[in-house]
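All protein chains of the complex are present and in place, except for one that has been dropped.
Let's look at subunit A:
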Amino acid sequence: MKLKELESCLQCVEVFKSPKVKLEQYPTSPHIASRMLHTIDTRYKDLDGCMVADLGCGCGVLAVGASLLGASMCFGIDIDKDALDISYQNSCEYELKNLELIQMDVTKLPDAQWNQLFDTVIMNPPFGTKRNRGIDMLFLKTGLNMATRAVYSLHKTATREHIRKKTKEWGVNMEVISELRFDLPSSYKFHRQQSVDIEVDFIRFSFPSSHLPIKCTEKNYLLLKK
């Protein structure tokens, strides 16, 4: 599928009607989602025929796109029922037969449950700026344990050095594919400006051949009070 075709397909994906601040819900725009997925598919061949998970899938734009690009199975996982309902509508709208949705808390996945069960994990995680500091790294770590080929994720550029340090510690390779400007429309009432531009890295994480799953000892430390 060509990039333009993918983008126009994803334009029709339904998004949040009333995004929840606590969960940092904001949709991945069709423009960004299509470019991410197209790169994953054409440059790295990490979608076609693959077992894919979208962590914190929200309305499912990445999961829908991954299914459209030939993932054998794609799992969209989210904590929020309202978001999953929209994902479900999208899945029906596109008549996808290989997209599964699960309501669960990604940050509370039991250790080792899905270790290396998936080929590829894609995500636009919460950035951890709304009294949930560290949640972005928890998503990343969970994804790294689940995948055998690669994890694709979006992170605030300001956290790049921290992520580099952590991935080095975990023995994981990190490649910043592109720097994006995320134009967050003022979807929340407390946003004073019309829109907020933030710098975001699109990153590919992959594994050296001798890689073992990461121990999740930091999990409790990272989990924050509600």
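Quick notes on this structure:
Here is the rule we go by: a residue touches a chain if its C-beta (ideal position, glycine included) is under 8 Å from a C-beta of that chain, and two chains touch if they have at least 3 such contacts; residues count from 1.
As a convention for this text, contacts and distances are computed from a predicted model.
Per UniProt, the protein behind the absent chain is "Multifunctional methyltransferase subunit TRM112-like protein"; the candidates were "GPI transamidase component PIG-T", "Small ribosomal subunit protein uS9m", "Multifunctional methyltransferase subunit TRM112-like protein" or "DNA primase".
Within the whole complex, the absent chain has one touching residue among A:Y26, A:F75 or A:F127, and that is A:F75.
The chain not displayed touches subunit A at residues 49, 51, 72-73, 75, 79, 81, 84-85, 88, 97-98, 100-105, 108, 110, 113-114, 117.
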